[in-house]
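Only a single protein chain was left out; the remaining protein chains are all shown in position.
== chain A ==
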């Protein structure tokens, strides 16, 4: 994986989205609260970075 600073925010967002999606989809019959929270927080950070006000 390339270092975080080198890629553009939207590309990082796509990969973080895929990581979170895979984490939920791996066992989607057994989802409870706060499952995949670390992955989600990373995804949220990416969204915040991509859509932050300049």
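Assume a contact is a pair of C-beta atoms (placed from the backbone, for glycine too) under 8 Å apart; a residue touches a chain by one contact, two chains touch by 3 or more; residues count from 1.
What we mean here is this: contacts and distances are computed from a predicted model.
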item: Identity of the absent chain, which is to be given by its UniProt protein name, from "Electron transfer flavoprotein subunit beta", "Methyltransferase type 11 domain-containing protein", "AAA+ ATPase domain-containing protein" or "Utp14-domain-containing protein"; value: "Methyltransferase type 11 domain-containing protein"
item: Touching residues (missing chain, whole complex) on chain A; value: 17-18, 20-22, 24-25, 28, 31-37, 40, 43-44, 47
